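Sharing a structure below in structure tokens format, with a few things to ask.
Missing here: one protein chain of the complex. Every other protein chain is in place.
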Amino acid sequence: MKWSDTLFPAALTLGILVLWEVLVQIMHTPAFILPPPSAIGLCAVIKAPLIWPHALATALEIVLGITLALGTSIPLAIFMFARPGIEKGLSPFLVASQAVPVFALAPLLVIWLGYGIWSKVFMAWVIIFFPITVSLLSGLKSCDPDFRKLFTLMGAGFWMKLRLLYWPWALPQFFAGLKVGVTVATIGAVIGEWVGAQKGLGYLMIQSNARLNTDLVFACILWLSGMGIGLWALVSFAEKRMVTWKNN
Amino acid sequence: MKWSDTLFPAALTLGILVLWEVLVQIMHTPAFILPPPSAIGLCAVIKAPLIWPHALATALEIVLGITLALGTSIPLAIFMFARPGIEKGLSPFLVASQAVPVFALAPLLVIWLGYGIWSKVFMAWVIIFFPITVSLLSGLKSCDPDFRKLFTLMGAGFWMKLRLLYWPWALPQFFAGLKVGVTVATIGAVIGEWVGAQKGLGYLMIQSNARLNTDLVFACILWLSGMGIGLWALVSFAEKRMVTWKNN
Amino acid sequence: QKLVLMLDWFPNVDHLPVYVAQKSGYFAAQGLEVEIIVPSETSDALKLAAAGKVDLAVSYQPQTIMAADAGLKVKAVAPLVVKPLTTLMFLDESIKNPADLSGKKIGYTVPGLMDMLLKGFADINGITDYTPVNVGFTILPALASKQVAAVMGPFKTYETVTMQQQGVTARFFELEKYGIPEYEELIFAAGDATLETKKAAVHGFVIAVHKALADIKKDPDKALSLYFEALPDVDKEIETKAFALTAEYFAAPGQVSNPEKWQTFIDFALKYGLIKNTIRPQDLIYSQNND
Amino acid sequence: MLEVLGLAKSFGLQTIFENFDLNLPHGRFTVLVGPSGCGKSTLFDCLTGIVCPDQGRIVWQGNAIAHLGSLAAYMQQKDMLLPWLTLEENSLLPVQARPRTLRDMKQAKQTLARIFERIGLTGFGAHYPYQVSGGMRQRCALARTLMFDRDLVLLDEPLSALDAITRRELQNLLLMLQKEFGKTVLMITHDIEEALVLADEIILVGPTPMTILERFQPKASKPREFTQPEFMETKARILSRLLTEKEKIQG
Partner (left out) sequence: MLEVLGLAKSFGLQTIFENFDLNLPHGRFTVLVGPSGCGKSTLFDCLTGIVCPDQGRIVWQGNAIAHLGSLAAYMQQKDMLLPWLTLEENSLLPVQARPRTLRDMKQAKQTLARIFERIGLTGFGAHYPYQVSGGMRQRCALARTLMFDRDLVLLDEPLSALDAITRRELQNLLLMLQKEFGKTVLMITHDIEEALVLADEIILVGPTPMTILERFQPKASKPREFTQPEFMETKARILSRLLTEKEKIQG
């Protein structure tokens, strides 16, 4: 990694922030539409005691959503992989489920699932589920057929092949999907908090938005981004630990 | 493909629909909470003349969004691949960009892009951009280093390597990401239509929802799903045409 | 000249005078071309008006007061609906007075506004231990599924009709009858900057709307048919019934906002913590004589 | 033990087999020699079911079967090592892949240690395939094939990447496998001397479609040295036969 390469993003960040700050000042953009970054940063720090419990609630929803998504999409991907005929029939449903704008359904969903935590977890789940399933399935399907045959010759059953061959083969692609999934999971939870929440960053944002505390809205976004980046880093770390065999 | 495999999803669909219909009838669920599938289907057909122009508007937004996303995420992924240092610095921004909920952006978008089609295209773009970039980047990075060295020995420059090696290598993963991307693009456009729209399926849904025309809401969802499946099929077709060399 | 008007919600009979003015060519007669835009969120209209990105906003008197409290430079230009329409709505017949809702979940429609009003309402009427829940626009489903016992925010003129259409009889407490001061439900608002740069156009707009209001009083059926011409997609039955209920609440032609009403509500808002600063009605109500 | 009758297989317009017959008696060491690209590997693939023949019957110990599947141990021409497993893990795959007990596994590990010793991989068990040389990868693939523990062993150019000395050692290992463990071995090689040293029978095949040109049964007792004059003659014979058949494959 060249020194200039590390410098570049830092410079970029700084540049964007400064430009933003300056533009907001020069153009007299009202703070209730786009607060200057300095105000956002300040608010994110000063209001931390207010934000913290909400962030915790959202984090719990996200974690539950991710857990649920892993627990469902991994078996489903494996099932669809094991039965290509079923995959053909099922994938339109999966695709259709994704094209459903959940947030439009969010208010109704909340009524079906109640105003508790589960409607939010469900939202996060719906959003993560798809990228994980698709990437895992595509990873499994990309397995070299010559190796598949080798395992058949060794007398390995489907589960053995899965454990020793398909799964390690699909891991890199699975992780790519997981990275996308955990990142957008934050949005899922927030959309879930849109209606029927008493807590959570989404709730706080809606309230602050209505009260024209736009700097708090953006401070919440900053916290959310932090959570997204944290999850991303966590997945990247897990990837590094689990995909050790790449020769570079 | 076994016959039972084709049968299974069909049976599943039918089963779900019948169960839904029966449950709604038995429990006397009011149509504004959950309309029966028959009513949705009927509405989707009968109201087609009403839905059609809205669907057209949304479709245009989606297509433009996808085009824009391809035009930006491909160069960005390649750039980040070419400069891993920059990738390290830039990816937090990408991740952070995914955590921004729309309603915070809506007034901003109106200010920057106006009430026209571009604020919707922008939303679609934001949503598709991420999965495509991540999957393409991960595909490029997965390239066997031995082949990279071979091309270096042949005196190939970066662009040559990209054309002859990295790009074909990344294609399968790129398509996996594109599939996720085009599917959620429908959501992006619909979300965008929250921002001061006069047209589009998202606009129609919001209106119908507030007016308690829940069957029309679901009919719109049906149309949207259809569009999602269509895009998915299109990408799958393109994949089949472009990734021809897999030996199975 | 071009004017951009952002509504408070999706178009409905509340906005009928605007569409009548449009269809009757009253805007054109004032040399105006009015573009009508639907918002993504109820607070968008005021925000964008204050920022000068839309010229006019349809808003609510309480919202305008709270926005001014938050420092937005906006003024009410003219009233549209002069009496409160907002209710606390419920289905359960056994609820006879507000205190019966104690200990229950109560929904509200517009976060940041209706939850505050609900708080005041509960304080005044002795509702204790309730849990406020944001239900967004899904008022009826939330009520019908018994997820909440009541909802703060639906209009007695519109939501009652849509519910009737679905076979549900809505009951409600009218806010002004339970200790909340009377206020002007819907007003036109504009940003201070717009009022300086496009003063004449705004005047023209107000004149055109007043003409439309006069027409509505004279010939309601004609007005309604002009409205349907402008919005061919709407459910005619619901809108017709809702119009019958709404018509009497529209501002009279030439009517201006009443500063005393505003003062009363500002006092109330201060008392129940909806706002923090003292605000003078004359700073909020724009009148041609002011300058 | 194994009989192939009327095997037919084409890839598009290219016919690899047309009514091809083969017969392998129990416990014998048979070596297949033939020009590059004539269809030797494809024959193995058809036998094991990796490739699906267009026609033909396979009879295994008196029973007609579709293909051998996991009845035979098959060492393919490519080494086919999994990049995420070490050499030891790769070699243990045939044991891992089937239902087994902990004791099976322990025994297998001991067996493998002995095999690694013989093939010169001791100390490299924890290396990943990309960390070892081409010849070592080939030896690892051979070790894995031996871990299959089947009566029939199919070897596709198993020693092609090895130096002369290592090669000779492993030839002896293969002979021991046949003799002491009673395995039936069918092996492909391009090294005629290797064929002469190892084979009970050498089958010389030619293209296209693949036909059996000639069969040789070296009589000398094993272990053999190539220097016997009988062999020189046979080698020359095979070479000249190969030469005349060679051109057919092109075109």
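A, B, C and D label the chains in the order they appear, each numbered from 1.
The rule we apply is simple: a contact is a pair of C-beta atoms (placed from the backbone, for glycine too) under 8 Å apart; a residue touches a chain by one contact, two chains touch by 3 or more.
A quick note: this is a predicted structure, and the numbers were derived from the prediction, not measured.
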{"item": "Interface residues of chain D (partner: the chain not displayed)", "value": "11, 33-37, 40-42, 77-78, 120, 122-123, 131-136, 139, 157, 160-167, 190-192, 239, 242-243, 246, 249-251"}
{"item": "Interface with the undisplayed chain - residues on chain B", "value": "146-147, 149-156, 160-161, 164-165, 168, 244-245, 247"}
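The rule we apply is simple: only the chains that are shown with their structure count from here on.
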{"item": "Length of the line joining the C-alpha centres of chain A and chain C, rounded to whole Å", "value": "38"}
{"item": "Junction residues of chain B, two or more chains touched", "value": "33, 103, 107, 111, 206, 209, 214"}
